[in-house]
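All protein chains but one are shown in place.
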Amino acid sequence: MFYHDKKLQYRVRVDKPNPMFARMLQQAIGGIEGEIRVCLQYLFQAWGSRGPVKYRDMLLDTGTEEIAHIEMLATAVALNLEGAPASLKDEMAKDKMIGAVMGGMDPRHILSSGMAAMAVDSNGVPFNGSWVVGSGNIAADMYANVMAESTGRVLATRLWEATDDPGMKDMLSFLIARDTMHQNQWLAVIEELGGLKNVHPIPNSFPQDMENQEFNYKFFSTNIEADADVQGRFTSGPSMDGKGEFSAVRITPQGQEPQLGPPDPRGHAQKEQIEFYGGDSLIDKVKGAL
Amino acid sequence: MFYHDKKLQYRVRVDKPNPMFARMLQQAIGGIEGEIRVCLQYLFQAWGSRGPVKYRDMLLDTGTEEIAHIEMLATAVALNLEGAPASLKDEMAKDKMIGAVMGGMDPRHILSSGMAAMAVDSNGVPFNGSWVVGSGNIAADMYANVMAESTGRVLATRLWEATDDPGMKDMLSFLIARDTMHQNQWLAVIEELGGLKNVHPIPNSFPQDMENQEFNYKFFSTNIEADADVQGRFTSGPSMDGKGEFSAVRITPQGQEPQLGPPDPRGHAQKEQIEFYGGDSLIDKVKGAL
Amino acid sequence: MFYHDKKLQYRVRVDKPNPMFARMLQQAIGGIEGEIRVCLQYLFQAWGSRGPVKYRDMLLDTGTEEIAHIEMLATAVALNLEGAPASLKDEMAKDKMIGAVMGGMDPRHILSSGMAAMAVDSNGVPFNGSWVVGSGNIAADMYANVMAESTGRVLATRLWEATDDPGMKDMLSFLIARDTMHQNQWLAVIEELGGLKNVHPIPNSFPQDMENQEFNYKFFSTNIEADADVQGRFTSGPSMDGKGEFSAVRITPQGQEPQLGPPDPRGHAQKEQIEFYGGDSLIDKVKGAL
Amino acid sequence: MFYHDKKLQYRVRVDKPNPMFARMLQQAIGGIEGEIRVCLQYLFQAWGSRGPVKYRDMLLDTGTEEIAHIEMLATAVALNLEGAPASLKDEMAKDKMIGAVMGGMDPRHILSSGMAAMAVDSNGVPFNGSWVVGSGNIAADMYANVMAESTGRVLATRLWEATDDPGMKDMLSFLIARDTMHQNQWLAVIEELGGLKNVHPIPNSFPQDMENQEFNYKFFSTNIEADADVQGRFTSGPSMDGKGEFSAVRITPQGQEPQLGPPDPRGHAQKEQIEFYGGDSLIDKVKGAL
Amino acid sequence: MFYHDKKLQYRVRVDKPNPMFARMLQQAIGGIEGEIRVCLQYLFQAWGSRGPVKYRDMLLDTGTEEIAHIEMLATAVALNLEGAPASLKDEMAKDKMIGAVMGGMDPRHILSSGMAAMAVDSNGVPFNGSWVVGSGNIAADMYANVMAESTGRVLATRLWEATDDPGMKDMLSFLIARDTMHQNQWLAVIEELGGLKNVHPIPNSFPQDMENQEFNYKFFSTNIEADADVQGRFTSGPSMDGKGEFSAVRITPQGQEPQLGPPDPRGHAQKEQIEFYGGDSLIDKVKGAL
Partner (left out) sequence: MFYHDKKLQYRVRVDKPNPMFARMLQQAIGGIEGEIRVCLQYLFQAWGSRGPVKYRDMLLDTGTEEIAHIEMLATAVALNLEGAPASLKDEMAKDKMIGAVMGGMDPRHILSSGMAAMAVDSNGVPFNGSWVVGSGNIAADMYANVMAESTGRVLATRLWEATDDPGMKDMLSFLIARDTMHQNQWLAVIEELGGLKNVHPIPNSFPQDMENQEFNYKFFSTNIEADADVQGRFTSGPSMDGKGEFSAVRITPQGQEPQLGPPDPRGHAQKEQIEFYGGDSLIDKVKGAL
């Protein structure tokens, strides 16, 4: 169950309100790299957690922390919007365009939310629940979390660069720090689970001898140029999971040309498609069945 | 630029067509864990690649391979649908319901595609371009790729369990093997880039002394119960990136209660909201400005 | 800021696990009538709240409670899925169809989440952030909340009818009770704000004499039949906001046929469209400008 | 069945075309607060109406009127776009940026629609059918309609503020007036149905003694601070539906820690998750079953 | 402006209600091939029509007719749902599954709409405004309309095959007839505009000598197999627009390997990406700029 107090997890101060920056912050709220995503992702992973209980507890701890991050960012959006043009009409009077001020901000911050944050990204595209990944496999989930915190920290550093407002930089330096912790935290679980050699290939509970043994450690080059070969850690030497040896080959088809059967006449392809298979009688059959 | 031949990368054989399994395979085509996602993800990462050229080349190699995986799965869907009920009317005649056969398959495989694969998941939800992650930071992208191949291999093993068709199991054992390779491949890049200690925190080009130094390696417990402390690799000892020391604390607010300013009268909050700030004159000002 | 404990707000017990009911419960999690929507809606309204502080506080209280409702439902989904067929292959062996069991459940509960709840509705359509309404006008928001709790309680009673599992009925009777409270709660705010006569028309801060005075209390019949007139509380008598008198009329156009100007030649309509306005020279102008 | 004439419901005149305002008007066409939503919402409610026939008739009347509102706004968008820059190249020649004019407008008004309205909101996000609410419960639907007309009128007044074009202000003053009527109209139905005391809790056909009787009129504070209690009409006194007495309490968990069962081995969680439940034999069983 | 009467355009009769068929009919309401799409598409094309007025008038005529088609189908859905299981609990009592009946229908027809149509497709995926195509080019729009009526008629014939209910077959035979008319109608406009030779390439107002003259009538084979050449009407002979001569060639790259510049250091790629371009000083510059 959940509780709150009225304070923010960390101070949010906006020295020079900036509606365009409010729009950019929306990416960290409702974007795929944003805080609604990690919040729901960690909570849903916790609620569906099967296996060692401590991971459930940890996910609840961090999922709950993330609600407070959405709160901080939503507050920052509202404060930045207080710098929106005092009078839209004045602005427009100068010129038939509503102007750069308007052009750069999200018009829905005026029209839909009345100067407050929304559950959308920096282009106004709504948050999408498909981004909430919880696979039931803890190792896959930890990588989903490392990925979320990595793109999240990249986003936060870009927002940090995009502002010279000291209050906003301070808030972002806190969020960047938390992303550092969370990257480390999910990686620590992977180490606890035995590290690369035990964890991979994910899922490690699938009997690996049931996978194709010829192609499971081969790098395929699909390049048709003569001198195309890429070389790297992934083309020779032991595989990262310690269970195979990397090699590299030019790709060649192992399968045949696919052959589909005739269309069911009741699906009403064009008759030329049906007749291609000697389908006259098929069409007659349909008529006969009426 | 891209080329093709008419053969499949690996053989696709369906011994006992099964429209319900066709629906399940759609998850591996148009779902968030599916092949359209990884195909476009690797290609977009290649096309926007800045830095060592070999990663661009490698991404092109594997992104191109993934087109062939979509092709294999789309072929498998079409072949499984050839087992759809020969006569919908006959089926329905038995009962006023179209029946379990129909209930379990995607009705759009009949209605929209005429017994062929679509760019949707197993519930008919369309593929969504937001899933195509390319951040411009190669380490973040590699984790996005490990995550995609991990949830992808989990999905493929579940599909493998869900069928006893030898042809389908054979095809899936190939795709599972390729996921093994690709997990290893992206991890190999992380090793080439210096491993956890060099790569993290991502992005490693942000001067880490600019992030908050108090909270960057602290695990926050948000649990209010007396005996709630979680312990793990992530609560003590050196951090995974070697740049800090894990510790754990109960969370406490570092910020204040947020205070937003009055609504702009032109945004037409209720007058009681405006007047709360002594806003009578604000409303008068609007009237005066008309 | 937010906190949690490990207990559920109310007991969740599943006596007879039922994967199909798990799917139905998803509507109450990730559907437009569901708990993620109200949770985020109340929290975003709180975070953007301007005006009397007590409404912010109240919204935080109830928004935080709703997280616990998602948690209860997610737990109920996971428990219901423990009744999923013990062996998919066995099930399929009976018949080439995976069967009614499979057909009725969400295949992604097997394929994507490994028997856990997801942020989607009962058809697997992802939660959509556009449903999170916070307009910056507290009266409009209260109606959005009454509406959410009304469709929410309708949904919960339908779920209650759809199960005869005593544990699920008990959990739903609790959620139904909370919806009763929340309907009353948002209506209480409308009363506090002065009731219908003060609150409407929303927004009450727009000078009502600026709206068209001829059509603001007229019911328009668009029916062309001779005997079509609808009569009701909305066709005569004082309006609900006490500021007008209802009347009813047959609709007649007050405007003219619209006339758009010629297409900009650079937008490349067909030349017949441009020439309709004597546009030959326009096309020449484009050529000349090359 | 439906008919039309060629005239607009009300005059649409644009004195000073403004492409940025065209973009803002899109919110009133294809946004969640917009006219496509109310049009389809009222028509779908009519088409599914069960119960007193006059509500079906009324919904058809107003749903049909709303088509004319979309038409007016679409015309306004097209007319405002006629002020788009006469020459994009000239504009761009000044500067490597296409400029404020371009920046502020929806680029798809040039690229996709050729200077005409689209079924999208002011950020180009497409209209979404999930917004069309018809629950089958007339009271819930009336609140959905009051909510739509309330956020709709808030939007229209904001658009009115955002323009000083006399033609646009005139058109908006008409639409604002219609929103006034429609708010009153749906509220009149609630009065006809017996008002708050008869209508609530919605649905009123669910036997209220089947809901939990302990928590159905209790306000839960989730705030953990000592001095956190909110007081208002919703914390004491008779409930709005007259069926209970409001009270307020600090929230406490009524449930237990959730306990999920072990993952099905065929779902391929990591083996550490399965073994946590003594699952070795489970994995062996899978292998044995191959 | 728009009007209605209370009657349906054509009779809608359901002899044997069938909830599964209700679900299938949703594809014709809210699917991409469905009636909401064509209705809005023709109306939006009308409202943005520039050029000969008669096309605007015609689009209004047919767009208005399509509203009546949605109405017919929505009525058919509601009537088919009256055959839904009289008691869900009874159904469930037989078995822990809610059963085939339930599995095959859209659960939201029970949970969300209370036995009425919704603005979604046969999988519950909401109608999406992006499907409403109006390009501002009348020839492109006519093809969009032919396409919509072609996939629409294919859908309607498949629905006709899927039912043996005489009432439903009668209604569908009417809708199939209207699709026949509408396919012919849009093709008639293309003939009026001068037929293939005048209309193509669309847009015909773009000076065709500005397009690349080497590749505008060449069929590219991307197949790398020796014997891969496809031959058809599209590989030799005069082009369909009469403005070129078809030929076929094996594709060869005309461009070079792309070379992107270094990442902006403020975008925080990994430092290895920046340093690849000799970027040490770039990172120093960032630090220096702090």
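Every chain is named by a letter (A, B, C, D and E) in the order it is written, and numbering of its residues begins at 1.
Heads up, the rule we're going with is that contacts are C-beta pairs under 8 Å (C-beta built on N, C-alpha and C of every residue); 3 or more make two chains touch, one makes a residue touch a chain.
Please read these numbers as outputs of a predicted model, since none were measured by experiment.
**Student:** Using the touch definition up top, pick the residue from D:Arg11, D:Arg50, D:Lys169 or D:Lys243 that touches the left-out chain.
**Tutor:** Touches the omitted chain: D:Arg50.
**Student:** Among E:Met105, E:Val154 or E:Met168, which residue is in contact with the omitted chain in the full complex?
**Tutor:** E:Val154
**Student:** Determine which one of A:Ser150, A:Thr222 or A:Thr235 touches the chain that has been left out.
**Tutor:** Counting the whole complex, the residue in contact with the absent chain is A:Thr222.
**Student:** Going by the contact rule already stated, which one of E:Ile32, E:Ile70 or E:Met105 would touch the omitted chain in the full complex?
**Tutor:** Answering carefully, the residue with contact to the hidden chain is E:Ile32.
**Student:** Under the stated touch rule, tell me which residues of subunit B contact the chain that is not displayed.
**Tutor:** On the side of subunit B, residues 1-9, 30, 36, 40, 43-44, 47-48, 50, 57, 60-61, 64-65, 67-68, 70-71, 74-75, 78, 112-120, 126-130, 132, 134-137 touch the unshown chain.
**Student:** Can you list, in ascending order, the subunit C residues touching the missing chain?
**Tutor:** Residue positions of subunit C that touch the missing chain: 154, 157-158, 161, 224, 266-268.
**Student:** For review purposes, identify every residue of subunit A that touches the missing chain, sorted by number.
**Tutor:** Touching the missing chain: residues 16-21, 23-24, 27, 31-33, 83, 100-101, 103-105, 121-125, 151, 154-155, 158-159, 161-164, 222-225, 228, 251, 253, 255, 258, 260-263, 265, 267-274, 276-277, 283, 286-287, 290.
Assume only the chains that are shown with their structure count from here on.
**Student:** For subunit C and subunit D, which third chains touch each of them?
**Tutor:** Both-contact set = A, B, E.
**Student:** Go through D-E and A-B and name the pair with more C-beta contacts between its chains.
**Tutor:** Pair with the higher count of C-beta contacts: A-B.
**Student:** Superimpose the Cα atoms of subunit A on the matching ones in subunit E and note the rotation angle, 0 to 180, in steps of 5 degrees.
**Tutor:** 180
**Student:** Which one of A-B, C-E or B-E makes the same contacts as C-D, at least in over half of the residue pairs?
**Tutor:** Repeat interface, by the over-half criterion: A-B.
**Student:** How many Å are there between the centre of subunit A and the centre of subunit C, using C-alpha atoms for each centre?
**Tutor:** 24
**Student:** Can you list every residue of subunit D that touches 2 or more other chains, as numbers and ranges?
**Tutor:** Expected reply: 3, 5-9, 32-33, 57, 60-61, 64-65, 75, 78, 114-115, 125, 128, 130, 135-137, 151, 154, 157-158, 161, 222-224, 228, 251, 253, 255, 258, 260-261, 263, 266-269.
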